[in-house]
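I'd like to ask you about the structure that follows.
What you see is the complex with one protein chain gone and the rest in place.
Let's turn to subunit A:
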Amino acid sequence: MAAAALWWALRAARQVLPSPCPVQVRSYYVDWRMLRDVKRRKLAYEYADERLRINAIRKNSLLPKELQEVADKEIAALPRDSCPVRIRNRCVLTSRPRGVRRRWRLSRIVFRHFADHAQMSGVQRAMW
């Protein structure tokens, strides 16, 4: 997790270290649906704090109901793509919406392909 955080920090700072060997860089997403999913994720990250706070006002029984109704309207006014429910965990390589293993972020077909070619660390064909 820390490594991932570091990696994203580097990307955000736009400090691209020159790699010693030419690395294949993917400059396009697999399809438009994946692109839309990426946009939704970004927006959800930006509005996460606000949504949490407004929901905290909405979902308690202490504050007056009028205030909660106002909060309802406010959260509905936020952009539609900012809610995390709209995010779909697609396969990272093929953008397949179904049959995706969360741990590897890969669809079942791609996972099988890599596992059979011994490119998945610690994955073995089951036999018992």
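Operating definition for what follows: a residue touches a chain if its C-beta (ideal position, glycine included) is under 8 Å from a C-beta of that chain, and two chains touch if they have at least 3 such contacts; residues count from 1.
Basically, contacts and distances are computed from a predicted model.
With the options "Histidine-containing phosphotransfer protein", "Geranylgeranyl diphosphate reductase, chloroplastic", "Small ribosomal subunit protein mS31" or "Superoxide dismutase" in hand, the undepicted chain maps to the protein name "Small ribosomal subunit protein mS31" (source: UniProt). When the whole complex is considered, the residue among A:25, A:62 or A:118 that touches the unshown chain is A:62.
On the side of subunit A, touch with the chain left out of the figure occurs at residues 2-3, 5-7, 9-10, 17-21, 49-50, 53, 56-57, 60, 62-64, 66-67, 70.
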